[in-house]
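Quick one: this structure, given as structure tokens, is what I'll be asking you about.
One protein chain omitted, others in place.
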């Protein structure tokens, strides 16, 4: 059998394989480039970038829970100008689509970021983070279809880069928000961001995170993430989805593709196994070969009851 | 030190300790009475009971996920008349409050059930399940404050038993639904029911549950459940909450009390350790003694940042 | 009554490739266990995997207060069991099962056991109990396996004087074929006698045996193989549809059913 096709399309972008990195779990590239070959990834999604530098939340910021972690980093980053000046040049050395995750508190913030990053060159896609649970107002957009639509519409006006909206699972009906984002011009959707949770230290009778609540990620949330992908894919079968939430192995990645994701992001898994993303990419290719599937796109949404 | 007080109040009910059983995880009593002394529990909450007998969903109905399980039992039960005739007499032998969990598709179903169970005698509380994710329409009430209020108001009219509304975590804002239920006459709230999830068998490329989706429970969901309890307690500090979701040990139970639960339910843990509920009750008492706390009520909501 | 036992492991040795027998000190289980009973084992120390897994009771030594399980190493729990060394503790809940094998009480009955894979151990237990209860019971034991090296308990049965017959799918030992290829002629052979078939194994095998027995009008007891999330009757995750329309729990309403009761899906 010939090598199977692993390339997938997310908006205007062609990814050499469906494996991308989860924003906030892969830094801005340099640390990971010491460990994995970025050119073996479908795309690199960098940590959320905001208009101004942010120090994030106080520590502790990450605690372990059964099969998961809660994080309350609070979007620490050095701001978009620093990103363009200091981080982007490094990423331009690689032959891999760069997707920048944007975060702001107002529509104007996102528009500003989108303009700057589009103009910068070397950025291939924008992931609009409307769903960070770890900052006040972090989820205001994600829970409201009208606000989401307005935000995406405004960002769409200033960029022709592939636009990906990152959805929150902390809502009654994700399909509503998904549809609003797509109708307003989002080319694709990322799901899911983390679920809001907390943990308490019973000895000190205090919250274990300085921020009180944090976002739950890792294998614990995989069943929920998979359900979200399936729900949104069923409602919007033509919209490319980047699925994520607890993917640790190629097996997990295949589950997400079958549920309807066109690509998948590796997040928390990278903390456990630094080469998780490229390992999953290799494992996915092996699965295709073993099962005689010559195009990974054949898996997308192919689950049956 | 003297023996600490472990009694708590949920509506009109006084529980000898804060440990109750999670509906659907403890059957209707007889099986468990062979294993644990029911009189050592705060209350027994039995499996959801409906107007007519229900066969539930086809198999497979339960699959394991990381630190959790997905269940799609689909409310199998032999109906309220059978419950009153066959199951309640057994439970009347015990000196423990009996809370019956009710489920229906229309307001009239719940009203009918509440009337019958109130008249039956030997039932001490009603848990109104508006949040079962495993049947169509199972969550229609739980996601809508207006429908929830209407349902509770009607049930309230026909019973003076302690009314407990069981909330779903699959919503954007649990506080909204909680407040609606309480304003309509619910004495207390149970939270959380399971989170909607799914799992896929990549070999057969099929969903692992016959019902496609199921409800996630167990330690995986504990951080989310704990956050829900804290959010609702902060908004409604005077409403007694029965917290649940992944409680496996006394340590977990204390976390829920600190977050604002007045009582806690042991669900999935019973599958792993059949004596989990009484073990947690004993462990909780030991914690009180070790920490010189002479009333368990002092823990409720006592977490600090 | 089901209870939890932290049983000290006495031995834990391979028997054939990928299969071991673990023997534990567990007087309360040894006292109560009957053929068809199973126990639920937990080896994980934290919550992944979360649930216990069921294993049939294989041998019971009531005098010494010991039980053993015969297991196939396939996943986290059985890998955890395989790592246990003598002196370590195995966390067991048991005995489980509400309806067990019922030895045919007719004095001259022919008892035919049909076992495949880890369906063999409970039937070995049953035939041992039969031999303790009756003098010279008429037992024939059909063991099925894919290949010779996957065959369980043959030598043990022969040593005990049981008429053991073997079917391997690849013909590497005994008859080439399936257990039903041995069972059908055997039922003719025993046709003068009251006969009961006791069967445990993979579902397709049990279904074939059940259908053969129903066709020939022979009583057949099956110990069904269904995932048992709780094993104690409270999760409703182990249900089976019966021909009378009832949907019952395999753990407490079974695991043993009459062939005629089971509705195959």
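Each chain carries a letter (A, B and C) given by its place in the written order, and its residues are counted from 1.
Quick note on the criterion: contacts are C-beta pairs under 8 Å (C-beta built on N, C-alpha and C of every residue); 3 or more make two chains touch, one makes a residue touch a chain.
This one's a predicted model, so the numbers in the text were calculated from it and none came from an experiment.
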{"item": "Chains shown that the absent chain touches, full complex", "value": "A, B, C"}
{"item": "Among A:169, A:218 or A:260, residue touching the chain not depicted", "value": "A:218"}
{"item": "Touching the absent chain when the full complex is considered, from A:14, A:39 or A:59", "value": "A:59"}
{"item": "Contact with the hidden chain (one of A:2, A:34, A:238 or A:305)", "value": "A:34"}
{"item": "Touching residues (missing chain, whole complex) on chain C", "value": "44-49, 76, 79"}
{"item": "Contact footprint on chain A, counting only the chain that is left out", "value": "24-27, 31-32, 34-35, 47, 55-56, 58-62, 64, 66-69, 71, 73, 76, 218-220, 248, 268, 270-275"}
{"item": "Positions on chain B where the hidden chain makes contact", "value": "66-67, 219"}
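Keep in mind that, in the parts below, only the chains that are shown with their structure count from here on.
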{"item": "Chain with minimal offset from the mean of all protein Cα atoms", "value": "B"}
{"item": "Between chain C and chain A, distance of the C-alpha-averaged centres to the nearest whole Å", "value": "48"}
{"item": "Separation of mean Cα positions, chain B and chain A [Å, integer]", "value": "34"}
{"item": "Touching two or more other chains - residue numbers and ranges from chain B", "value": "66-68, 218-220"}
{"item": "Of all residues in chain C, the ones touching two or more other chains", "value": "46-48"}
